[in-house]
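A single protein chain has been omitted from the complex, and every remaining protein chain is retained in its original position.
Labels run A and B following the written order; every chain starts at residue 1.
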Amino acid sequence: MTKPVTTQRVNTDTPLLHADGVSSIRGGRVLFAQLQFALYSGELWQISGANGAGKSTLLRMLAGLLQPSSGGVFFNGHKLAAYRNEFHQQLLYIGHKAAVKPELSALENVFWQRRLGGDKSAQLNDERDWDVLEQLGLLGLEEELTGRLSAGQQRRVALTRLWSSTAELWILDEPFTALDVDGIALLQQRFKQHLDNGGSIIMTSHQPLGLADLPLQQLTLAPLQQEAMSE
Amino acid sequence: MWRWLHPYAKPEATYRLVDKLLPWFAAFTVVSLAVGMIWGLAYAPADYQQGDSYRIIYIHVPSAIFSMAAYFAMAVMGAIALIWQIKTAEWAIPAIAPVGAAMTVVALLTGAIWGKPMWGTWWVWDARLTSELILLFLYVGVMALYYAFDDVRTGAKAASILAIVGVVNLPIIHYSVEWWNTLHQGATITKFERPSIATSMLWPLLVSLLGFKLLTISLVMMRFKNELLRHELHRPWAQKELSADKELSDGV
């Protein structure tokens, strides 16, 4: 059984996002079973576990991309399926596939991210996009096709969404992958900012978070030695 | 999820039910098929135009009808699997598809055999034969898709979606082929569509229809039992079932 390691909780209202008895069975193998998890506004959760423990699967379930094999995920106390519209307006999910188009320039990628994120005032060559690119150290590369950038630079282009989005809840799968030390520090500062503004973050990472003042909570997915059960 | 349906979403309960019903279906299949075939092939009067060769309708027509019906049933199972996420409905797809495809092949073969004395050739682009051929392609697509995925559930979902798309298209395909046929082969006499049939020929046909229906259902049930056991192999009830079968066969 997977036991969430909980620290003291200040907020006792309805959690922003909670998973109730969520299980994942894939190809007859149980990844995790009967998982309980609750996230309140302003919290940062790190989900850890060995390779193949089901971290990404759990994130995708929490984001509503995957249907849990059993149990349910709730946003503000509402079942995701019934509350999809509101939930997805408040959600920013960046998977390990970064959704960056190699055929587009960094600037174009940022523009379309903003556009599809629901920002109708977004323009190509937006002043705000230049700011974001500057913060992420991508100035001078903005016209370059993203496919020609290095892996770390491409990752930075993907992460610009953390600056351009207004979503309350971030679900990030291995956000630090391919980033250098500066990039990691930059990202953690952004996390801090987001949490201070009342936002929440769920993320997976193999790396321990460096900032001491980040109020980190941890959920560890332990390997299960159990045969698959039906239903 | 429908409450009353719920017990049968449990594979074990489904298995018990199918196991209980199968002998009855099998017995009635044998009886009705034997009566229908012997009556139709030996005792029904010969056709004044086609002589004895028309008798193949007692196989051709039922197999053609139930090849279509099986596809429809498969699509219904697919819809149940998709909407209510019932696993046993997913497993019905690999149980039905090969049986339906086999019926389609029987319809095609008997059609070809009938065509030889009628038209002097094994294959004509007759509307019904063409429709059956396309139906066979649809079955092949569903089966190929079902087995293409590593994850069985994904394969089942994909096959369900395709089966439903196919069932929506089936009438369109059917009528387009018929339309095409009248357009290009207006001169050919279509022996398959008989406006009327003598009662003495109709009764054996109805019995054969019943026989083929029961045969289709029985075959599907047998395959479905296997699918249930295959997917639940690690569960105690399946283990028990298999060892009981083994003892039985050892004893004999």
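Operating definition for what follows: a residue touches a chain if its C-beta (ideal position, glycine included) is under 8 Å from a C-beta of that chain, and two chains touch if they have at least 3 such contacts.
Please note the rule applied: contacts and distances are computed from a predicted model.
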Quick one: find the hidden chain's UniProt protein name among "Phosphonate transport system permease protein", "Heme exporter protein B", "Cytochrome c" or "Sarcosine oxidase subunit delta".
"Heme exporter protein B"
In the full complex, which of A:Gly52, A:Gly77 or A:Pro102 touches the chain missing from this view?
A:Pro102
Considering the complete complex, of B:Leu17, B:Ala34 or B:Val140, the missing chain is touched by B:Val140
From A:Arg84, A:Arg128 or A:Lys192, residue that would touch the chain that is not displayed:
A:Arg84
Touching the missing chain, which residues of chain B?
82, 134, 137-138, 140-141, 144-145, 148-149, 151, 154, 157-158, 161-162, 164-166, 168-169, 172-173, 176-177, 179-180, 183
Chain A residues that touch the omitted chain in the full complex
26, 60, 63-66, 84-86, 88-89, 91, 93, 95-104, 108, 112, 115-116, 118-120, 145
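Basically, only the chains that are shown with their structure count from here on.
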Can you give the whole-Å distance between the Cα centres of chain A and chain B?
48
